[in-house]
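Here the complex is missing one protein chain, while the rest keep their positions.
So, subunit A:
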Amino acid sequence: MFANAIVLALREIRRNVLRSTLTILGIVIGVGAVITMVTIGEGATAQVQADIQKLGSNLLQVFRGQGFGGPGGARSSSPPFSMADVEAIKNEINGVRAVAPSANTSAQAIYGNANWSTMVTGTDDQYISVRDWPLATGRNFSDSELRAGAAVCIIGATVQRELFGQEDPIGVSMRLRNLSCQIVGTLSAKGQSGFGQDQDDLVLVPLRTLQRRMVGNADVNSIMVSAREGVSTEKVQADLERLMRERRKIRPGADDDFNVRDLKEISSAMTATTRVLTTLLAAVAAVSLLVGGVGIMNIMLVSVTERTREIGTRLAVGAMARDVLLQFLIEAVTLAAFGGIIGIALGLAAGAVATNAFNVPFVLNVGIVVLSFAFSAAVGIVFGYFPARRAAQLDPIEALRHE
């Protein structure tokens, strides 16, 4: 009985290609929209995760003040850190792989006729280890250079490109403000951060060089701490907070005047945000899928009226009400499933084009493909049932007499 109903339903669909096409259009668009949105969303999520990974694994940053600073923030009024804090973290906290201080200023870098405005970071030889950022050429700072505050620097890929082009910068001197410093190394290219910043646009100098010869103070603005592989960053973060409260003599109950940020936390927050957006987009697209279902119902209902005489003929030659019900139901489900398949194909194609255009990876989400196919078939059943029942309940005499 089932096989027969499928035969009859397929004949019916083939018999009316235009009507069938119009019927499934809504489903095609609905499923296509859901698949496209989810594909773009998943791609964006994957991109965010990859970007965060680029910042360095297991990276914790200790900042002055609370929150993200800005006007009214406590950052400016909180005391800076010192190298003693850096040493204390190294010695007193377990599970730390590397610690690097950081103090920043912006400066004009000049070489020959070229000049480039960039960020200068004063740090030590641990910086590249903390950031998980290998050198491309040259060497790291030596102990004596760090101690003496020597005029040496390591440049990022963007600075190298802007000032030197294809020329080998190792051993060459360039000017940072009034300081002439020799380039000892170049960093490998890291690309944009998840926040859209060019991470390669920087110059590293020994911390002491920056403090004494560029900004004129002994401040450390932030401390970067990298946890050892397999160590819980939550624990390291808690230890850091306790140690810094102690060292900065913050009374119990008083607010911190510093801030330990775990990049993983930011990463998961951003991932969660993109996930929410993906869900939202998919939900909007799902509404159009529902509209598509209503479209199927409309056309099937019209089709019942249009085919009343045919239904009468079927009943006269011995079709039972349930044969007619099944035929109409299978027609609706088959149409919806067809629509689903076409929608999936179009959605994946559109997703591929869009992810390519937005420069995010193409992630195939098999779950959503299966889900939207199942959903479109379900739409066929739900919205096909009402017209099918109406067709099956027709009185054979009335149906035969229908003009």
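One rule holds for everything that comes next: a residue touches a chain if its C-beta (ideal position, glycine included) is under 8 Å from a C-beta of that chain, and two chains touch if they have at least 3 such contacts; residues count from 1.
FYI, contacts and distances are computed from a predicted model.
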Complex member absent from the view - protein name from UniProt, among "FeS cluster assembly protein SufD", "methylmalonyl-CoA mutase", "Protein SCO1/2" or "ABC transporter ATP-binding protein":
"ABC transporter ATP-binding protein"
Given A:80, A:95, A:138 or A:396, the correct residue touching the omitted chain is A:396
Contact with the hidden chain (one of A:218, A:316 or A:364)
A:316
Can you name the residues of subunit A that touch the chain not displayed here?
1, 4, 7-8, 11, 15-16, 309-310, 312-323, 396-397, 400
